[in-house]
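Omission of a single protein chain aside, the complex is shown with its protein chains in their original locations.
Coming up: subunit A.
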Amino acid sequence: MAAGVAAWLPFARAAAIGWMPVANMPMPVAPSEKNKRQDELIILNVSGRRFQTWRNTLDRYPDTLLGSSEKEFFYNEESKEYFFDRDPDVFRSVLNFYRTGKLHFPRYECITSYDEELAFFGIIPEIIGDCCYEEYKDRKRENAERLMDDQEDNKDAKLPNMTFRETMWRAFENPHTSTMALVFYYVTGFFIAVSVITNVVETVPCGSSPNQKEVPCGERYTVAFFCMDTACVMIFTVEYLMRLFAAPSRYRFMRSVMSIIDVVAILPYYIGLVMTDNEDVSGAFVTLRVFRVFRIFKFSRHSQGLRILGYTLKSCASELGFLLFSLTMAIIIFATVMFYAEKGSSSSKFTSIPASFWYTIVTMTTLGYGDMVPKTIAGKIFGSICSLSGVLVIALPVPVIVSNFSRIYHQNQRADKRRAQKVQKARLARIRISKTGSAVQSSAFLHSKRNGLFNEALELTQLPYKINLSDQSSIDEDQRLSKSTSLLESQHHHLLHCLEKTTNHEFVDEQYYQQSYLEAGMQNYPSRSPSLSSQDGVTGTCCTRRSKKHHKPLPNTSAPAHIPPLKHTHQLGLQELSTIHIQPLSTSRSSLNMRVDEQAPLNCQSSQITTAIISIPTPPVTTPEGDAHLPAGPAHQNVVKVSAL
């Protein structure tokens, strides 16, 4: 229940009077507010700054430091205030949480100090409101990443017992670790450059002797270029094999982008070696040589900027996709239009729509080669519209890509994987907590039925020796437990109980409901005892678990007492004591059947009034974790069942 809404509980309870004329059964006793104090102001002195609030405000969250009796440890007798030696600025947020029910995270605050204060005051960070939660999570993640970075830097110190393989791998990944690695790094870089330059120079026409036509250098100095190529490929092959050997996970290494580039770079050479000088395949052979240019991508190992660029393009895939898609659409539209516009004119270059594609692309990117120009008026009009729209369409996604690049560059490529993982986990956790928040209320009501109503029964009897107890200690435990539920909770539960009485149905939890639903289809209820049928017109189904008494008004009832004390004789008619039936959370069907049988003989006796208390061992109550709003009741072993027969 939200803190603010707690103020409306008196209203909800008062409005319950609307149910009274409709109800056929008497209502349960209202929880008495023993020693109800007048609400008083308490002073919280946090490092000299005094905060004041009502005591009730703090009592809204009984399982935090300020809401529980833990604050008594900080009570200062002389100044009659609670003194905390903590940060007053963060305490503002903490106190506002009690007041408004929402926890906010101020932007200027340091994340670690905030976390510490929250931990001190017993508040879990997950209840930070939605308005501030993203910010909080972002800062926390950045902090964690920074910590991880620091740890990684420390890892550079050479660990004593690393295998040769691990040393090699570290050397490859981080060239600054040792001199050898640095040398290797520069050598490979040099050879990449050499290889690329070789490829380029190969095609330049070298000086020709007068009797021959111009030949490219590659054909003039074939042997030299071949040797250069071989040397480069040797180096690359050796490097690749060494990386493969050193990789901690070979399979993962082979799938990585860099290794694919390596393979693509050296493969053409080997294929070229293998293939003969067959004329048919020489065309394909030439194509393969094109792949040699991929060696330039090997530079990305050496350059951080290149990696970031590639990463940016990958992360902007959606924007790029949009750009491509919209361009394609526009190209097709304009090409079609231009084709039909220029169809009329003679000697038109626009021979078909695909031929117009080229014109459209050149125009939209404002290149304007001039090899195809429209001649008709309509063609010129549409051509101009085409070029104007091209500017717009291309200009739109570009700033997005640019800003992405700069962001990533500044962040120095934090892995998206880490981010996605944590967000997903936290999101699931928050969904779970918010879901259990409402489930917690209803289960709290069912849970407290056990404790609270038992307590009521105790109050009614007032004569402990009349009660047949099987276990004295369980009573004490339950008493203690029921006291721990706050007054608000007990009032809320009383309200729900009144509703139950009005409608003659009980709240049960999900599992039990499904079970009983199935049971209703499968089982016939055992025959009712006659006393049940008299007042049972409403529900229609047999309630074997409830036994209601035919009530006669007591002549000497005093007005305020709702249910007079239980007398052990059967001469005085008794006020009906509702069966307090507790559904244990155990869901085994056999146990349900067992209980039915157990009670059947009891139901038959209608004249004798006895209060019997049966304690049935059940598995401990599983309240969901992380409910900050309810007292965490210790799991208790015995479920107590009280039935008046």
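What we mean here is this: a contact is a pair of C-beta atoms (placed from the backbone, for glycine too) under 8 Å apart; a residue touches a chain by one contact, two chains touch by 3 or more; residues count from 1.
Here is the rule we use: contacts and distances are computed from a predicted model.
> Name the omitted chain as UniProt records it, choosing among "Kv channel-interacting protein 4", "Palmitoyltransferase", "Integrator complex assembly factor BRAT1" or "Guanine nucleotide-binding protein G(I)/G(S)/G(T) subunit beta-3a".
In UniProt, the chain that is not shown appears as "Kv channel-interacting protein 4".
> For the chain not shown, which residue from A:39, A:70, A:134 or A:219 touches it across the whole complex?
A:39
> Give the residue, chosen from A:228, A:247 or A:341, that touches the chain omitted from the document.
Hidden-chain contact among the options goes to A:341.
> Just one of A:15, A:147 or A:162 touches the chain that is missing; which is it?
Only one listed residue reaches the unshown chain, and that is A:15.
> Residue-wise, where is subunit A in contact with the chain that is not depicted?
Contact residues on subunit A toward the absent chain are 1-2, 4-5, 7-27, 30, 33, 39, 340-341, 344, 376-378, 381-382, 385, 438-439, 441-442, 492, 495-496, 498-500, 502-510, 512-513, 516-517, 520, 537-541, 543, 553, 559-560, 562, 583.
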